[in-house]
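See structure below.
The complex appears here without one of its protein chains, the remainder shown in place.
Here the chain labels run A, B and C in written order, and each chain numbers its own residues starting at 1.
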Amino acid sequence: MSGLISKLENVDRRVIYFVLIIAVVAVLLNPIGLPVPVTTPTRRYHDAIASLPRGSLVLVGIEFDAGALPENGPMLEATMRLLIKSNQRFVLASLWSGGPAVARIYLDKLKTVIDSSGKRYGEDFVLLPYLVGGETAAAALAKDLKNTAKNDYFGTPVTDIPVLKNVKDAKDFSLAICITAGTPGVEEYLRQWVSPYNMPLIAGALGVAAPTYIPYYNSGQIKGMLQGLRGAAELELIIGAPSSAVSSMDALSAGHLVTIVFIVFGNIVFLVKKYQPKGK
Amino acid sequence: MSLPFLKRDLPVVIVCVTGVVMIIGYFIQAPEIYLGDILGNLSLIASVIAGYATILGILTLAIVHVKHLSKRTQGQWMYSVLLLALVLAMIGVGLIGTLGTHPYFMWFYQYPLVALDTTIYSVLAFYIASAAFRAFKIKSVEGLILAVAAVFVMLMNAPVGAALWGGFPLIGRWIMDVPNGAAFRGFIIGSAIGAIAMSLRVLIGRERGILGRT
Amino acid sequence: MAISMDPSVWIAALLTIFAYTIIFKDNPLYRIAEHVLVGLSSGYLFIVTWNYVYDQSVAPFFKGQGLLVAGISLVLGVLIFTKFSKRTTWLSNLSIAVLVGTATGLTVRGYLFAQLIDQVKASIVPVAKLQPLDLVNTLLSLVIVVCTVSYFLFSMEHKGTVGVLAKIGRYGMMAAFGAAYGGTVMTRLTIFIQRAQYLLFTWLGLG
Partner (left out) sequence: MKGKVSKMRSLAGLQAIPESIGKAAETNRPVHYTPGTVGFSGGVVGYAAQTFAGLSVLSHVSKLTAKYKVPLYVTVAYGELIPVVESVVRESYASEGRADAVSTETHVLYFPIALSNAPYASGVLGLFERIKPASNIMIGGFYFEALAISEQGFVQGAIQIAGTAMTHQIAFFVAACDYTLIGEEIFVAGAIVSQDATLLGSITGQDLLKIIVIAMLVGGFILQNLGVDFLSIMKV
C-alpha cells in the first residue's frame, strides 16, 4: 500500500504532460461547446465600436508582435471584422517593430471579407509603418499624424491616401483601440491620447495583464476591454463569426481541469500518506 | 590624469554624471542649458551603445560555435555548423535590398522563427502543470493559501468554472482584486524602495559588482 | 481537409514537434530546434540592430547632420569591442558606464513615480460613499498592504508585533502568488492550444 502511494506521489512529470496533450487534442477534435457567457467589459468593447456613426475614423493600435499572436491575434481579427461590418474607416498603426508584419498577416487572412464588403485599401483603411520611439511616437502621432508617418507601410506618401485626406491630429478620430501585449501599450495611449484629447479608448489585453488594467477600466479611462483569449472568443460570438478563439475555449477548460485535477490528486495522495498509521 | 584614474575612477564618474543628469532632467526644465536636448541625446547614445553591445553578443556567440567547429567538439560541432549557417543565411537575406524586407527574410521569420519561438513559449503550459502538482501540496498554511488561490483563479478563467459552480468566478475575482491586488501593492512598494536604494548605491560607486569594483 | 502540401507548413510543423521533445528528454531533435532558433534569432537580431545602429551612428556622416551625437555614439559603441583584449578591456568600461548611468537614472524615475508614489496614493481611498462590502474590502486591502511592507523590514527580526504583521503580509503574498500562478495558466495554455491547432488543422488537415 505505502509503496503504491509513494509511487503515486512521485508520479513522473511526463505522465502529466501526456494527459495534458491527450485532453487538449481530444477536445480540439471533438468540441463540447461549453457556454461562454459574454462579460460586461467585452460587451462594452463591442458597443464602443458598433455604436459609432457609420464611416467614423478609428485608430487601431497593434501594440504586439508575433510572440503574442495566439492571444492578441484573434482579438485583432474579430475587431477588424467588426469594424468592417459596422462600416467604419480605420488606421492601423504600431509602436512595435513587429506590428505591421502582424497587420499584414490579418489583412491577408481577411482578404475575402474585405473584398466582399467593398472596402478598399487607402480609401477605407490604411496601414502605417512601424513608428519608432515608443511613447514619444504615440504623442507625435496624436499631435500631427502626417508629419509623424510620412508614408504608409507600402511607401505611399500619406498626403496621397484618401482615408487620411482630412486628418490632422487625434481630434479627427472617434475612437482609439489598443490591442497590446505590454509596453508600449495601454499606459502610453492613456497618457498621450486619452488625457490630452479626451479620446475614448478600448483595449485588448493579454490574460496575464488584464487585471493590471482593471483600475483604468473601473475609472472609465478605458471604455471596454477584451481580457485574454476568452475576451476574443466572446467578441467572436457577439459578432457571429466564431473562429479560432471560440474553438480554443473548450480546450482551455480541458487544460485547466487537467492542471486542477493533478493538484487535487497530489494533495489527496499527500494527505493519505501523512495520516496513514505508521508502522504498518 | 593618470592611468589608474582613467581605469578605475573615470567609469564611476561617468555613471554618476549621466545618472544624475537623467534624474534631474526629469524634474527640472532648463532650456537655457539645453537640458532636454542633452537628455534626449544621452538616451540615444545609450541605445546605440546597447546596439553595438548586441552585435558584440552575437559575435561572442558565433566565436563559441566556431571554436566548437574547429575543435570538432563531440556531440556539438555539427549543431554549431547548423547554427552558424543559419546566422549567416538570415543576415545574408536580411541585407538584400531594403534591410530586412526581402521575401526570403520574411519567410524565415514567418515559418521557422515564429513557429519555434511560440513553441518554446508554450512549453510552459506543461511546466506550469508539473510545477503546480509538485508545489501546491498543502504542507503548511502558506501552501494551503497558495493552492486555494491558484485553483479559484483558474476556475474563474476557464469557462468550465462557471459551468460547475457560479461561485468560482466570484470568489476568483475577489482573490484577484483584494488579497492579490493589495499584497502586490506592498510587494511593489518594497521593491521600489529597494530598487531606488540600489540605484543610488550604484550612482555613488559603492555597489559591488558593477564595473568590477569589488 | 487534407494534410498540407505546403513545404513551409511542413517545416514549421516539424520544428514545432522537435522543440516539444525537450519536455520528455534532451535528444538530437531538440538540439536541432534549439540551434535553429538561436541561429535564426541571432541573424534576425543582427539585421534589426544593424539597421538602427547604422542609421544613428554611421548614416549621419554621409548626410552631414548630427555629427556630434553620431560621433560620440560611434566611438563609445566601437569601444565595447576592446573587451576582447585584456590590455584594452578597461576602455569598454567607459561605454558600459554610460549605459549603467542612463539605466540607473531611468530606473529611479520609473520606480519612484510609476511604482512607489502611485501605489501609495492608490491605497488611500475615501470610504464615505462605499457599500459595506466594499468598505470591508478596502480596509482589508490597506491592512494587507501595510503588513506586506512590514515583511520587508530587514534591520529587525520578525518577532513580536513586527512578527505578526510580517506573517500576515506573507500570507497575503502567498494568496497573491497563487492567484498570479493560476491566472497565468490561461495564457500558457492559449499558446499551446494555438500550436496544437496549427499541427492538427493547418498541417494534418484534421477536423
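In the analysis below, contacts are C-beta pairs under 8 Å (C-beta built on N, C-alpha and C of every residue); 3 or more make two chains touch, one makes a residue touch a chain.
Given the structure is predicted, the values throughout are model-derived calculations rather than measurements.
Touched by the hidden chain within the whole complex are the displayed chains A, B, C. Looking at C:T16, C:S42, C:S57 or C:S73, the residue that reaches the missing chain in the full complex is C:S42. Screening C:I22, C:I72, C:I168 or C:A196 for touch with the missing chain picks out C:I22.
Taking the complete complex into account, C:V127 is the one of C:I3, C:L67, C:V127 or C:V164 that touches the chain left out. Touching the omitted chain from subunit B are residues 46-47, 49-50, 52-58, 60-61, 64, 113-114, 116-118, 120-121, 123-124, 127-128, 130-132, 134-136, 146, 184, 187-191, 193-202, 206-214. Although one chain is not displayed, its contacts with subunit A can still be listed: residues 13, 65-67, 98, 134, 183-184, 208. For subunit C, the residues touching the absent chain in the complete assembly are 19, 22, 26, 30-31, 33-34, 37-38, 41-42, 44-45, 48, 80, 83, 89, 92-93, 96, 99-100, 102-104, 106-107, 109-111, 114, 116-117, 120-121, 123-128, 142, 145-146, 149-150, 152-158, 173-174, 176-178, 180-181, 184.
Rule of thumb we're sticking to: only the chains that are shown with their structure count from here on.
Counting C-beta pairs in contact, the chain pair with the highest total is B-C.
Our note on geometry: subunit B versus subunit C, Cα centroid distance of 4 Å, whole angstroms. Chain centres here are Cα means. That of subunit A falls 19 Å from that of subunit C.
The centroid of the Cα atoms in subunit A and the matching centroid in subunit B are 22 Å apart. Multi-chain contact residues of subunit A (touching two or more other chains): 17, 69-70, 207, 211, 228, 230, 252, 255-256, 259. In subunit B, the residues that reach two or more other chains under the touch definition are 109-110, 113-114, 117-118, 121-122, 125-126, 128-129, 132, 136, 147, 150-151, 154, 157-158, 176-177, 180-181. Interface residues of subunit B, counted against subunit C in their complex, comprise 6-7, 10-12, 14-23, 25-26, 41-56, 58, 61-62, 79-80, 82-91, 94-95, 99-100, 105, 107-129, 132, 136, 141-142, 145-154, 157-158, 172, 174-196, 199-200, 202-203, 210-212.
On the subunit B side of its complex with subunit A, the touching residues are 106, 109-110, 113-114, 117-118, 121-122, 125-126, 128-130, 132-134, 136-139, 147, 150-151, 154-155, 157-163, 176-177, 180-181.
Taken together, the subunit C residues at the contact with subunit A in this complex read 23-24, 48, 122, 183-187, 189-197, 200, 206-207.
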